[in-house]
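Accompanying notes for the structure given below.
With one protein chain withheld, the remaining protein chains of the complex are depicted in position.
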Amino acid sequence: MAIIAREQYLKSIRAMRPNVWRNGELIEDLTTHPATKGIIESTARAYDASNDPETATICTTTSKLTGEPIHRWNSLMQSLEDIIANSNFKRFSYRNTGTCTGATCVGWNAQNVMWAVTYEMDKDLGTNYQERLKNWLLKSQENGWAVAGALTDAKGDRSMSPSQTENPDSNVRVKEVRPDGIVVSGVKAMICGVEAANEIFILPGSAYKDPDADYAVAFVVPRDIEGLTIVGCRKPSDSREFEEGWDKAVETGTNSVYLIFEDVFVPNERVFMCRENKYTGKVITYFTANYRAPIGACVAGQGDIMIGASVLMARANGLSVKPFYDKIIQMAINNETTYCMGIGAMACGYKHPSGIWISNSKLAHANKVHVATLPYETKRLCQEIGGGIVETGCFPSYKDLTHPEIGPKLMKAVKASVNYSAETRARAARLSEWLTVGAGIPGCMHGGGSPDGARMVVRANTPIEEFAKQAAKLCGITEDVVDPAPKKK
Amino acid sequence: MAIIAREQYLKSIRAMRPNVWRNGELIEDLTTHPATKGIIESTARAYDASNDPETATICTTTSKLTGEPIHRWNSLMQSLEDIIANSNFKRFSYRNTGTCTGATCVGWNAQNVMWAVTYEMDKDLGTNYQERLKNWLLKSQENGWAVAGALTDAKGDRSMSPSQTENPDSNVRVKEVRPDGIVVSGVKAMICGVEAANEIFILPGSAYKDPDADYAVAFVVPRDIEGLTIVGCRKPSDSREFEEGWDKAVETGTNSVYLIFEDVFVPNERVFMCRENKYTGKVITYFTANYRAPIGACVAGQGDIMIGASVLMARANGLSVKPFYDKIIQMAINNETTYCMGIGAMACGYKHPSGIWISNSKLAHANKVHVATLPYETKRLCQEIGGGIVETGCFPSYKDLTHPEIGPKLMKAVKASVNYSAETRARAARLSEWLTVGAGIPGCMHGGGSPDGARMVVRANTPIEEFAKQAAKLCGITEDVVDPAPKKK
Amino acid sequence: MAIIAREQYLKSIRAMRPNVWRNGELIEDLTTHPATKGIIESTARAYDASNDPETATICTTTSKLTGEPIHRWNSLMQSLEDIIANSNFKRFSYRNTGTCTGATCVGWNAQNVMWAVTYEMDKDLGTNYQERLKNWLLKSQENGWAVAGALTDAKGDRSMSPSQTENPDSNVRVKEVRPDGIVVSGVKAMICGVEAANEIFILPGSAYKDPDADYAVAFVVPRDIEGLTIVGCRKPSDSREFEEGWDKAVETGTNSVYLIFEDVFVPNERVFMCRENKYTGKVITYFTANYRAPIGACVAGQGDIMIGASVLMARANGLSVKPFYDKIIQMAINNETTYCMGIGAMACGYKHPSGIWISNSKLAHANKVHVATLPYETKRLCQEIGGGIVETGCFPSYKDLTHPEIGPKLMKAVKASVNYSAETRARAARLSEWLTVGAGIPGCMHGGGSPDGARMVVRANTPIEEFAKQAAKLCGITEDVVDPAPKKK
Partner (left out) sequence: MAIIAREQYLKSIRAMRPNVWRNGELIEDLTTHPATKGIIESTARAYDASNDPETATICTTTSKLTGEPIHRWNSLMQSLEDIIANSNFKRFSYRNTGTCTGATCVGWNAQNVMWAVTYEMDKDLGTNYQERLKNWLLKSQENGWAVAGALTDAKGDRSMSPSQTENPDSNVRVKEVRPDGIVVSGVKAMICGVEAANEIFILPGSAYKDPDADYAVAFVVPRDIEGLTIVGCRKPSDSREFEEGWDKAVETGTNSVYLIFEDVFVPNERVFMCRENKYTGKVITYFTANYRAPIGACVAGQGDIMIGASVLMARANGLSVKPFYDKIIQMAINNETTYCMGIGAMACGYKHPSGIWISNSKLAHANKVHVATLPYETKRLCQEIGGGIVETGCFPSYKDLTHPEIGPKLMKAVKASVNYSAETRARAARLSEWLTVGAGIPGCMHGGGSPDGARMVVRANTPIEEFAKQAAKLCGITEDVVDPAPKKK
């Protein structure tokens, strides 16, 4: 029963109450509405792949809690193999859908991170958070839920802490603690995968000091819980999802939303942290290490598709791919770099006493800088190979190409290779556009935090004084060379 | 009379017959239709600036033919100062409109290039092409026309020459020569500025050998000439131009189109080359040198606006720009590089016997490679400073932000800096998105030819054998070191 | 007895007959001669570290053959942990000596690679090569030998195979097979660590076809075997090793040599491949995968020292390192990239049936491209922080700085920070020069093969047709898009 099929999944999404808005409209059926059916299709393909013998090992595993087969995204990652499998699932899914795995990504990481942090809290404070988490996890595994996760708050003024900023609800917080649960309010922003998820796992958005203790809160809720309003964001060329024809490029999709919590009641069994702000630093450290290590697999998977799209474009233009090998090799190196550094960060990680595998933070953050830069080169190369029609999408619309009067003229005009139809060229061009400047752009630069934040983690973990001492020893310096005292002003 | 005002310009556009299609619709009034009014607004601002004492020197000059004041884009460029003024006009216009100067760009270059090439043809062949061009030029200067230019053909199969490819009309060609003029057919693709132009100047798209002599043709036509069908292309997020509110970011715009010529008659006085394929190489050489030199000013101007947008985003987020200085300096260096190398290519140019200034081809093409790469870094930095909401535009829509029920909640949620409104942040975010992954992306990588083509020109102009000889002399090699003979297979 | 101390090691080197030349001189005692004592000091420090409790786990392990403690570089690497330990030993040694681990690097890899290849040969051909190797390995472990390795041949004309090239001895080959052993001749070029080694492990330099079967040969010899002449190569500023004072920067060093074999007899028990050219491809594949994965740790270790040297220079100049953090972070990211991708390549490897761990070839080769490029940026940053005196070493000589007449004036002139002596600044400057443009430059770009060779391996392992198919599926292309047939000429 734990390996769910597409139809069961779609049914579970349809069963929830409408609370997702887009363009001023409350969406009735997410699975059929043009704005959301793409992201649900992307997620549904993961359920398909779980049931396909060829890909089942990528998408499923055995529960360490029950010994039952489960979807990978419902599992605890307790070994290097487990977490490498996370990367491989992400890369596979990107290739399989062209998009990120929103509804099976952050939530998966969140439950693992909280498995470790609840272990620490329970040990130090005598709480029973891990038990609660375990119970929820069993239910999640049994139902094969897609679980989105939310870390980033709307924040308010970036130069202030949550409790200082104008609007106390710019960040999600505990408003009230009741005997049977907590009441939360506030906004999580740019949250991915929500429309395709059964549940949403909320983590604190930063490491908090005592004055911000109310913001130290972790819990999980059904997507359609009372008091939660969800508003979908725009993305480039998003209106094409409402159009007919090939201009939208693909049937899949991804999306991000704002989660507006207004006095939402969360029962205790779904609360895994409540004002223990001392542990929020741990949440952030574990989360970012285990998020930024496999995120390189996502951009690698997208890069694989960009290689494929480049090959299609060259050939649709009437050319061989051979003269483009140098560029394709560079694209491949970029893909393998972010993928492989992520694996390296995992291999240099360690097993947390709770049993969870934690990646090496410094290496995961060094990789994040590549994730924030290399895909830009890969996209540029994809556009360079594809030519002007993919650089800016300057190609006639589906409506014009299929118009009774001007369509036939246009189709004749845009046909290039003698071997392939104009439609094939149009589709390849729209795919390339979609990948590089369209709705297919993943938010990898800032997703899971900014590259400057990553650079700071690298800085903090680079022992420059030790390196200076070793350098001094090598060249025979006997003075102790320290930084000059700051000048008095 | 030669310095035209906005209203006269708009009137002249409105006076032409409808022949521009978009999304299956033949547009009645280009100046008011959402799909085209942006590009016309961009062009109208150049007319405004011509009449503004502060910017008149940038946008106007004195005709060397008549001594009258004229718009710069109607002038012959006969000195280094003249052609530097082309760069400065382009950079100014980009800052002024956020977009490229389509309707005053390629046409301007085309008339200069043909001034030189007609001089050569007339001298060699006894034709009177330059006289025809001069007469048209006088009219163009008098009417202050906006003149688009078209070089790139639809091409067909890239591995074949125009006469070999399936469809003889994949490239524009002379179908018939009559006593009073010529009949042309064929398609020019991805042509910029057409909807905002009075006239369109057609050049041959490549250097042609004898079998392709029919494709050696240059002429100028009114935009609405009989037999010409124009179809506008898509660009990222183009549908937003049909929306209300700030999601479309700006009121200006640019666009590219397909020009479908079907048995169009062009009278002799508007024909400047007809089957003299020997001279098409000159057209390409002069055109690319003088096009790729100032194109660096366009991307510099866009980069200037990206710096501005980054500053706005940082502050709208509640931050100072100071921590971002390193990134902004890099953006500025990128901008100045493409601008300044263009100027350097001009300064290393020469005065053609016809009086036209020709930029240095090797240097202009070296610059083209930067134009095709550096703006990608500038965009990335703009997104890095702006944060996740500009990377993918994941920010709620105008419709949601202004919706009676969810709007107020959302506006409160997205407000960041205590000093600035949520609307200011939304507008800055949409501008940054528009510039980096939206309709504001200029086609600079492939515009005017591919970077690989540019690399080949650099290669052809780098005297590697001479460098090898000098190196050999320096290190005392006395053997003559030549490339090995190719192996027999 | 298997963990050897510095003195035993030095004694073993001194015990061998002189056969190493430098600058036209046959060196009597390698351990004291200025040209070779540096590399021997580097190696001796590895023996020191093996005996230091703090570093023993890095430098020693337990023999899987005997259960005895051994130096790591005498071990078989049979698990991911084992091979990660190779990377960590390399990075540690670089930090500890400033130089590469020549005499404990390629030989270590060679014995592992041949463990796998002899397993395959024995299985397929019924030979007993692995038994021979095991017997030698037991002796090597017992004696704690430093074993250099040699792959690269002198090659001759790069466009020809070994048997085609003018001089049959441009590559090492079997000249004669005798009952008790083989006679070999030929030249291995640019071989590292030889002067500090007890033994030299020879591998075939490429994958050979049948006509080159004589070149398919693997064996191990003592460094001072009869018939072997060794000539040391130059490196930048190598003459400083013959000078007094701090201009040579460090007491350690590395070196490469030419090995000239002239009718050298190798007894059968030291021969592990003899004309089985079918298996040379395996040697190359396993060798490069396991060599290019950990080589990233070497350049990372050198980069760590460059960070240290940069810190020293900034402070010796009177500055804080704070304004240089951005540059130092970039250096650190470069270091971690090559290190971590190497680990990732290992973690994506597999256990060979012989028990040896083989790294992932594609990922190891993608890393090689970074190894060939990123250190150049790291060096540039080191020079940028250090200032002009490290960029080109333009700083007075030790002789001038300590000259009775001009020395005192100069020392006063070059003193910068009020806190540190002129000598400290001189030493830091010379270290930085040595690391970036001096004798400390490691040969990482071409060491173990060229980056273009690595790119070809990446190309061969990137399934671009599969990516194209997946891309076509995503965008709904139904035609089978293949490369056009080459044109007939």
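Letters are used for the chains, namely A, B and C, taken in the order the chains are written, and counting of residues starts over at 1 for each.
The rule is short, and it goes like this: contacts are C-beta pairs under 8 Å (C-beta built on N, C-alpha and C of every residue); 3 or more make two chains touch, one makes a residue touch a chain.
Just so it is clear, the structure is predicted and the values come from calculations on it, not from any experiment.
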**Message:** Need the list of shown chains touched by the one chain that isn't shown.
**Reply:** A, B, C
**Prompt:** For the full complex, which residue in C:V174, C:I441 or C:V457 touches the chain that was left out?
**Reply:** C:I441
**Item:** Touching the absent chain when the full complex is considered, from C:R240, C:H352, C:K368 or C:R427
**Value:** C:R240
**Message:** In the whole complex, not just what's shown, which of C:K155, C:K209 or C:K278 touches the removed chain?
**Reply:** C:K155
**Prompt:** Residues of chain B in contact with the chain that isn't shown?
**Reply:** 80, 84, 95-98, 246, 249-252, 304-305, 307-309, 311-312, 315-316, 318-322, 325-326, 328-329, 332-333, 336-337, 339-348, 362-363, 366-367, 369-370, 417, 419-421, 424, 427-428, 430-431, 434, 455, 458-459, 462, 464-472, 474-477, 479, 481-484, 486
**Message:** If the hidden chain were put back, which residues of chain A would touch it?
**Reply:** 159, 326, 484, 487
**Request:** Please give every residue of chain C in contact with the chain that is not shown.
**Result:** 21-24, 152, 154-160, 165-167, 169-170, 187, 189-190, 229, 231-240, 247, 256, 258, 260, 262, 317-319, 323, 372-373, 376-377, 379-380, 383-384, 387-389, 391-397, 399-400, 403, 406, 409-410, 412-418, 433, 437-438, 441-443, 445-447, 450-452
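Operating definition for what follows: only the chains that are shown with their structure count from here on.
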**Asked** Based on Cα centres, what is the most central chain?
**Response** A
**Asked** What whole-Å value do you get for the distance between chain A and chain C if each is reduced to the mean of its CA atoms?
**Response** 39
**Message:** Suppose each chain is reduced to the average of its Cα coordinates; what separation in Å results between chain B and chain C?
**Reply:** 52
**Asked** How many angstrom lie between the CA centroids of chain A and chain B, rounded to a whole number?
**Response** 37
**Item:** Residues of chain B touching at least two other chains
**Value:** 159
